[in-house]
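This is the structure I want to talk about, given as structure tokens.
Of the protein chains in this complex, one is absent; all others appear in place.
Letters are used for the chains, namely A, B and C, taken in the order the chains are written, and counting of residues starts over at 1 for each.
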């Protein structure tokens, strides 16, 4: 491990621009974000929090530990070097993928760690919280602006893991042959995209020409962004149309009933292989009972399929096949960013469900923006090293934490991934 | 599921001959066996009890549930048909491998069952205990002899799982990169074979000729046996010699230091492939630290290698390679049974560590005895369907429950298995 | 199989614009292309032509059959419907991946087809040639323009397979532990990129702004293009610099000697996994002999590493890691196309080795161009269905047939592919 990679002379990123330098408000925001994470673990037993259901999904306990490790590594050890390491073993156990920070527990084996216990990991959280609290108030003024950037990154990082906790827990509970619920309906959380029955489908027109995409430093709502959203730059677009809302379960069911999963002509070659290898017949979490009724597994347990809800948990392959079947295509990343940006900027485009329903697959590969520079230090590995073999998703989902959505956000997953709350917005050329 | 497969007109087995028909003493034995199982789970957190470390090893919680399911299925549902099923889901979750009893949770996915919780499984145990208690006292006298056989089978079955809990937990804790202990040393349990420093190695001579092996109905100590130990029958043996004690860690270390793991000439072809594929350099749980000292992972945590202890956790391949290197061979099943039988019968042969140290690999494949008939009913699947591709191990180990050892016992594992407490006794021809 | 998918009312593609309608010259070009394919098989025994060395590589015999099947399917059966099928079995054996044309021999099992023999496949080639000859001269004038497009597609398709024959044979012969040569040096073919010792490395500057890429219908040299090169469209580029020549083996060796394959910081995450899983230490076909000298396997057998030759047979992962190590980046597709287009258009940019040395990895994913429409009919599956998970390579290689190179050409392979003649040109931002 080379702690010099985190030299305090290297700001985490020039892009990280917190909204306020005021220490009390920073601490208050920190507490709020951290508390939300813990509230997500509340409905879960220690057993629920420990088990790993597949290599791509992590145990809740690991998420709880890793997000604390991130604060210890990126804030405390960086700006408070005399503070001893909490536990050397935790550096190994809770490092996710940072090669520069040394060896780590292999991802597919995170579920074998029955010790430290959930209680011990929560004690680690408390320790980190206490020391962040102390640090926020004692940090030297000269270091504060930089430290604040690191804290802001840590908070956004934690919010990403809040969404992952819910997606990973959903997947885990679904592996149980008698899948039950994460929590009863009626709880404060809403874990399914809202139905959109009232919304008539329409095509919205967007003009071509040069557009700027990437994080806008003057962004009013959210000053923060990840390195992969920069630099803001021009792209040339042709005029295009976007659907005013997401594809519904009802529309997707029509695709299924039309033999969509049996007809290779709509599918990418690799997608058709995935259909056959995985014996896919419907989105993840759908199943047809013996009477032929479709039912869907949700965080509130199994429920009847709501035809008016946006379809979720489809892979890129399924999204692209559906679009082909519907004589349309998936949007480009820049197209969605332009449209969402207008929406975000207060312009009434008629576009709905940009945020808060489902992540929306684009047909754009997750490539670096022209002039892209990764964060400096260890967090250079945050985004850049995954820029191959993945597709961009835009918007956000019903399990994305509040304040974590923006038009320039670049979510990304491999084309076969289905366990995220990923849905479909159609596009077409003029 | 076809409950008729468990017709009460079919005795579980004519071989199951409990020592007493006296009900109070049956209940007392039942309580003692069940309580031991629970005491084994005591040192473990809910997380420790839930996780599955490999396909061949089961979570402790699953063992707790499965042994209760066995009593519910083989005793309660069989002899008390009007009693409702405790939970239909448990029939699916805790059926191990009985095809005739319907579908079941796939073995490699037993660790995904975070629900029912450990507490719920313990409630199931209590329910079964209470109803067995009631049943023992109310069972019709005409059914009692048969019912008692089923109970006796359930108790022996539970004892097998007691040993498995310890072997599986040991394997699980070892997966943790910072492996700790199951329980501190000094506890009532002794989980390592006792050192044998004082015992000088010697060859003991045994006569050839016709010998009877298989369970002897007149067995004084243990009236019970499994179907696979029957019928008692004659085998013709040539005169042979057995080592008076097991191979020690020090002797095995000499094999390692002589390049045993680098020289194919001592290995079976399939064994040599296993060495290379698994990068085997020593028995499971051994590791050499940076100073070159050998250390061993035990249920009491990592400890220095004790050269005088019997070597344990070797595969058949390693046992056979060691024997070849030592200019000896592994014993045949019948040879060990004859020798252990003499010992059991009180004859002083000089043979030590027959029982209670390590299971002893034989070079005999696990084949059916001439005239073998499986148990009747669903438990016909107990042993017979595994009679291919496995080797017999004789004796018992330091984690075998008291009263569960006998000369006719036939333990069996595939030749690559290393997570059992399996060791080596040498043999040779005259 | 649905032959209607190839309705003669559907032109193969509006993009296919042969240079001449003159029948004699079409036939002469056809003969020349087909004869080259056969000459490539000349140095190979029947055994060499039959075996398949990996799932991604096909036997030469299969290439010989498949290219003939393509002419039979796309030209003869389409425009001469009364002609009977040559052999129904060949429709199954030599269909590559066209789902709409029915089931086919699975790709990884093409090497199991010892029958039909090489001789029988060559007889099939002759049959197709004879009937194409007859067809070219008897085809109704009204159909001729369309038929000509299909022939042109078939010829370009065959040229792609000429390159594949050489890459696949190279891979096959290399599997032989005593790898020999495809043919002796000095033969007409040149199968290694020419050394570039005399060329000093320099950065060439290119202006930003709006550029048009995609096939230019007014292209002087090559009227033909594939569907994936269309439509021509505008992209906005920032000013950039390209290396005037490809990275040499000597330069790549410096990367190796600097620990490039041992240092994760230069690698994409998935690339680093590939390095470790495949135990990569150098490009494919390189090996270090016991004296430490590097040697390279070529179609002329094993040879000493020529430090002045362009490095070839690197994956995208290696190309990207090298670029990172060299403080540069890989070019975008549009950047190379602009630069090669200028070169092609006769403008002296100083850029060398655009064509004929090595395919050049770009950092651009193989996505559809805005407004992309696949070919019509069965050949709709030619390109579009592979547009996920692959990277674009531009230029052409030393084994690309003459007349098959152009700036708009979009070659594509997954990022782990190393058996193509793929090399590296560096780029950087200003």
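Throughout what follows, contacts are C-beta pairs under 8 Å (C-beta built on N, C-alpha and C of every residue); 3 or more make two chains touch, one makes a residue touch a chain.
Given the structure is predicted, the values throughout are model-derived calculations rather than measurements.
Colleague: What are the shown chains in contact with the chain that isn't displayed?
Modeller: The undisplayed chain, in the complete complex, is in contact with B, C.
Colleague: If the hidden chain were put back, which of B:79, B:267, B:340 or B:355 would touch it?
Modeller: B:267
Colleague: Can you tell me which of C:113, C:150, C:314 or C:336 touches the chain that was removed from the display?
Modeller: Selected residue, touching the omitted chain: C:113.
Colleague: Which chain B residues would touch the chain omitted from the figure, given the whole complex?
Modeller: Counting only chain B, the missing chain is touched by 97, 99-100, 210, 233-238, 264-265, 267-272, 316-317, 320, 332, 363-365, 367-368, 370-371, 381, 385-389, 391, 415, 429.
Colleague: Which parts of chain C are in contact with the chain that was left out?
Modeller: Residues of chain C in contact with the hidden chain: 45-51, 53, 89, 92-93, 105, 109, 111-115, 117-118, 172-173, 175-178, 180.
The criterion applied here is as follows: only the chains that are shown with their structure count from here on.
Colleague: Touching both chain A and chain C: give me those chains, sorted by label.
Modeller: Of all the chains present, none is in contact with both chain A and chain C.
Colleague: Name the chain whose C-alpha centroid is farthest from the C-alpha centroid of chain B.
Modeller: Farthest by centroid: C.
Colleague: Can you tell me which chain is nearest the middle of the complex, judged by mean CA position?
Modeller: The chain sitting closest to the overall C-alpha centre is A.
Colleague: When the centre of a chain is set as the mean of its C-alpha atoms, what distance in Å lies between chain B and chain C?
Modeller: 60
Colleague: In whole angstrom, what separates the CA-based centres of chain A and chain B?
Modeller: Measuring from centre to centre gives 47 Å for this pair.
Colleague: Among the residues of chain B, which are close enough to touch at least two other chains?
Modeller: Within chain B, no residue touches at least two other chains.
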